[in-house]
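Left out: one protein chain. Kept in place: all the others.
Moving on, here comes chain A:
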Amino acid sequence: MEDSIEALVAHVQALSGTPEDLTHLHSLLKQREDSLHSQASQLLPFFEHLDPSKHSLGYLYLLEAASSGTIVREQASEFLVIASNFVDTCSAEQIRLAPDKFISVCKRIKDQVILLQMPIRGIVPLRTAIRKLQSSSERLTSLHPDFLILCLLAKCYKAGLSLLGDDIIEVDQPRDFFLYFYYGGMINIGLKRFQKALECLHNAVTAPMAQLNQMAVEAYKKYILVYLIYNGQVPSLPKYSSSAAQRNLKNYAQPYVDLANSYASGKFSELESCIETNREKFENDKNLGLVRQVVSSLYKRSIQRLTQTYLTLSLEDIARRVQLQTAKEAEMHVLRMIQDGEIFATINQKDGMVSFIEDPEQYKTCEMVEHIDLSIQRIMTLSKKIRAYDEQISCDPSYLSKIGKERTKFDMDDFDPVPQKFL
């Protein structure tokens, strides 16, 4: 048997050059797949004979077979080194011949780093893997959610951003889609980029679905909380969201809906009592931290409202109007909000007065012009994309056949008095 592995390795070495060779090699490897799997434990020594950058396809099959069995703790580290190295150096063209194998190897990497409790080690390999696997940055791969969960576990939210910056448009697996946007929302929450988080969660909540799934429900819970933090009120679900979501989501997130209602009342006592009654549920959902942020956002919102109505206001008055205990607390809140650029104001500590000023942005600076220009460019590309899509869909055979069918049916009804079922 060992011979045959050696023979195979020799084939790999010989047939990794031209595309024709690779196709041949690919069929060979497919035939040997089962036997490779049965010899998983004996494969490790052969990796030395192969160059991951040149013999990527063969290397991939061996690696996939080697990792298919259970990996014991001692071998795990070695596997990780080999696999990471492979992902780093492999040739993108070759691995795209067998994307399933590649994905399965990468998933093993993810499982192993989680088992070893070192999620940070998986981040770079997975990011590289995604880039090699993707045909365009608009395509969602099955590795996207895995990458994001590693970022979440390692608390490396910034690393996650490198992927979240891409606009995902093409999707293969609905499950990947939900997970990707749910995790994406969480990463953005972690970085306090609430607007982006809302976009992600919004996608997960309003996605077309025949039945509710747990991912959408969890996303909806966070969606409510983030909306409260960011905006102060939760809009009702848009019309285009699936009927399953519109009908049932609220029932599964009742404590959160209650929270939004008590938030809308603007009374801290009501909000606090609502949190107290549902504390356990929030804790179980691991959303208690966000709930706390919701509470403090109510203070912020009240202070922001004051800036709309007042030019100057004493700290005591702010404390009283915002239902804070002391002027000192009010000062801290105002200070923090000024720092975060959420309000424009100055505090005069001598007489405890806060003067609110208008947004100093005059829309006259070069940066602003550039920003506007960029926005225009962005929208123009977008509109080009839509046009391309429109064309693509109007050429789509299944779309055309559906339209055609409907049209003929219509014509029948119009011109033929005999109903269709009799024809």
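Keep in mind that, in the parts below, contacts are C-beta pairs under 8 Å (C-beta built on N, C-alpha and C of every residue); 3 or more make two chains touch, one makes a residue touch a chain; residues count from 1.
The working rule: contacts and distances are computed from a predicted model.
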Protein that the absent chain corresponds to, by UniProt name, given "COP9 signalosome complex subunit 1", "RBR-type E3 ubiquitin transferase", "Vacuolar ATPase assembly integral membrane protein VMA21 homolog" or "Proteasome subunit beta": "COP9 signalosome complex subunit 1"
Residue in contact with the excluded chain [from A:L25, A:L50, A:A207 or A:L324]: A:A207
Of A:S137, A:N251 or A:T312, the residue in touch with the unshown chain: A:T312
Options A:F79, A:F102 or A:F177, residue touching the unrepresented chain: A:F177
Footprint left on chain A by the chain that the document does not show: 167-172, 174, 177, 199, 202-203, 206-208, 240, 305, 308-314, 317, 351, 353, 355-356, 359, 361-363, 368, 371-372, 375-376, 378-379, 382, 385-386, 389, 393, 398
